[in-house]
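What follows is a short report on a single structure.
For this depiction, one protein chain was excluded, whereas all remaining protein chains were kept in their positions.
For chain A:
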């Protein structure tokens, strides 16, 4: 279970501030309060105590809209958080039963936001997606210390590639490194200085 703490609510770039949202850690409700989706973070503050928690976007592995009530009895916004990258304070580690083996590996925690007003689920999802775009990885903690983002307009422009425009896909360095890893290429994820906009093919030397 999470330890609720004093939260400094983001004041800038607030996309959504929704009262009457219940927060669940795993299956356990920690109360009802106000959910804030801001460009810098997601925050939830319990109504009576005024305490809550904050999630930065890099710590959010996945967010989703769940309308399937077979595994959890409410429609919700589901958020999977990488605890090793978040400031969440967890009381004890028996969450969710997901992975019971006490590996020393990073622990993920499932958080569900259940609003009284279900009509906002899609909007919360959409705004969180947009805010994820605004918060790429911090280079200082990337494992291979790849270059800066300067000069790379691509990636951070909030553009999404669908079947209609994928031909012009431009990946940022982070995107390319991710793609290479996903495709099993480049074991050490090395990528050179391919800051070109038009052609992404050369330059993927090992």
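Operating definition for what follows: a residue touches a chain if its C-beta (ideal position, glycine included) is under 8 Å from a C-beta of that chain, and two chains touch if they have at least 3 such contacts; residues count from 1.
We adopt the following convention: contacts and distances are computed from a predicted model.
Entry comment: the absent subunit's protein name, as recorded by UniProt, is "U6 snRNA-associated Sm-like protein LSm6", drawn from "Ribosomal RNA-processing protein 41", "U6 snRNA-associated Sm-like protein LSm6", "Eukaryotic translation initiation factor eIF1" or "G protein beta subunit 5". Of the listed positions A:23, A:41 or A:60, the one in contact with the omitted chain in the full complex is A:60.
Residues of chain A in touch with the missing chain: 57-58, 60-68, 70-72, 78, 82, 98, 106, 108, 122, 125, 128-129, 132-133, 136-137, 154-163, 166-172, 174-176, 178-179, 181-185, 200-201, 204.
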